[in-house]
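This report concerns only the one structure given below.
One protein chain omitted, others in place.
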Amino acid sequence: MKRGHFVALMAALTMLACGALLAACGDDDSGSGDSGSGNAQLIEANPDNAGKEITVGSKNFTEQFILGEIYAQALDAAGYDVKKDLNLGSEQIALRALKGGDVDAYPEYTSTALTSFFDVQPQDIPKDAEQAVDEAQSQFADEGLVAYQPTPFTSANAVGILKEKADELGVQTVSDLEGKSQDLTLYGSPECRQRLDCLVGLQEDYGLRFQKFTPIDIGLRYDVLDKGQADLSIIFTTDAQLSTRDDVVTLEDDRQVFPPGNVTFVARQQAAEEAGPDLQQTVETVQEGLTERVMQELNARVDVDREEPRAVARAYLRESGYIE
Amino acid sequence: MTDLRLAFLSDFADALDFIFNTREAQTGGVEVGGLAEVLDFTWEHVKISAVATGIACGVAIPVGLGLGHAGKGELLAISISNVGRAVPSLALIAFFVAYLGVGFTNVTLALVLLALPPILTNTYVGVRQVDRDVIDAGRGMGLRPDQVVRRIELPLALPSIFGGIRTSAVNVVATATIAPLAGVLTLGDYILSANVYGQDGRLAGAMLVALLAIAVELFFAAMQRLAVPRGLALQQPAG
Partner (left out) sequence: MLAQVEIRERSGESCIARNDFCPGWIVDNFDRYTDPLVEHVFLTVAAVACGFAIAFALAMLARRQRWLVGPIVGITGVLYTLPSLAVFFLLLPITGRGTTTALIALTAYTLQILFRNIVTGLDNVPADARDAGLGMGLTDRQLLWRVELPLALPDIVAGLRIATTTTVGLATLAVFAGAGGLGEQIVTGSNITFKTGVVAAGGLAVLLALALDVVLLTVQRLLTPWRRAQPA
């Protein structure tokens, strides 16, 4: 009877699904054809690196996805066997993944590291980028981690507000919110509730109380302003929207609760030693082009133009001349 | 192997501790966990689920009764269930967030849409399955159409209706777990914001959500049994 047919059909469908999955596992390269003219920085594949496995991680928002992709693709061009585990979560989860060996490295902000991992008060963070990195590096070393030279750009949290609203309230700095904040709603990431350079700092250093704090996914930080749900929203200074739109402004951080941080590539010491000198060299080379303007542009390509981080990273590497 | 077993047992023990004792959050500065917080989230979870299911009942039962009584719209009532089953809850929530934004109202709207199909279909099927003889007898006794609905079709369809509400309620409770994506803090926040609550919190959230779902299921299963009118032996439709 049809038993044979039924079994055969099920087997065929399962094989079809498996086959399709395997076929799709190949890398599609749909990169654009632009190539930069600079070639002094072109990353060469070093045969010594072949077979050395590196897993690159990242945190869970656009800028981090782009950075993770940039580093991963650059290391891949240098001949390493690169795996990616982007979108780990926020800094605590990323650090745990790093220490636990799920990833070998990920990009972290010096400010976040110092305030969230090492309990440094935001106001005590060195203004000078090099100093901040040095301090972070010495703290990381105690944990068996190594932090490389910082990126040119810095990013910081900021209190974002619609320009209209700011004019209406007559506020330009965060301190101006005093006496007004109890009628305002603030939206931020879930971990903002606990961070010194976020809600905790606003409450303790600025002495502000808000009508309500609502934690939402980082990706929604502008949406909640647009849809009128948020009076204030925690945004980042390197956000694309700050350059593409003129209806959102940030309030000046006059008490320096939101320290700016450069990005430093943090790796496990052991993984770094196994990877050899090319790891640090490639990473520090490829990030030289990441000025604030460029980072904002790359963020815009993902958040505004809706391109994929992988493609945007590849375009950055090409346009800057790091890869062909 | 022993290590593996011990490892995850202690994970569950830690999660239980999280439910009853507060501790400092992962990033420091604030206390999380503890019974008060758990009850807050549970209340929010129950609240949004109840409101959404309630509204869905308010819409779907009258419509289902009406269509079932008139014998019209069979294709619609059955297809709505099939299509409804095919729409992923995550996509529904995301759609509402993208178009309407975050917030209690918007999430409730999405959950209402999610809850409608099973209640509508089960109400319709429940009414259609009422024995024709009983309805004829009622008409013969002089009952008006709305009385037929209220006194014959509705009571006899109740087990099926409750079956639909049960299915919807469990679906809604399950979907309310991802409500934190839209700013509504249900028990799902323990799972989705694990960076704040830690792994203990995340596991605790999973356990609590599972328990809540089972509790809701048992509650409506009991209601379904109670809804069988006394003195009548009824075939319960599957589902």
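Structure notes:
A and B are the chain letters, set down in written order, and residue numbers restart from 1 in every chain.
Here is the rule we go by: a residue touches a chain if its C-beta (ideal position, glycine included) is under 8 Å from a C-beta of that chain, and two chains touch if they have at least 3 such contacts.
Keep in mind that what you see is a predicted model, and the values were worked out from it rather than measured.
Only one residue from B:N82, B:T105 or B:Q147 touches the chain missing from this view: B:N82. Looking at A:E108, A:E135, A:E191 or A:D223, the residue that reaches the missing chain in the full complex is A:D223. Among the residues B:A52, B:L92, B:L116 or B:L185, only B:L92 touches the chain that is left out of the figure. In the full complex, the hidden chain is touched by subunit B at residues 7-8, 11-12, 82-83, 85-92, 94-95, 97-99, 170, 173-174, 177-178, 181, 188, 191-192, 202-203, 205-207, 209-210, 213-214, 217, 238. Across the interface with the omitted chain, subunit A contributes residues 1-3, 5-6, 9-10, 13-14, 17-18, 20-21, 24, 28, 30, 34, 36-38, 41, 60-62, 65, 87, 217, 219-220, 222-223, 244-245, 288-289, 293-294, 297-298, 300-306, 308-309, 315-316, 319-321.
Here is the rule we go by: only the chains that are shown with their structure count from here on.
With centres taken as mean Cα positions, subunit B sits 37 Å from subunit A.
Residues 89-93, 116, 119, 187, 190-191, 193-196, 200, 214-217, 220, 223-224, 226-229 of subunit A are the ones touching subunit B in the complex. Against subunit A, in their complex, subunit B makes its touches with residues 25-30, 97, 100-103, 180-183, 185, 189, 192-196, 198.
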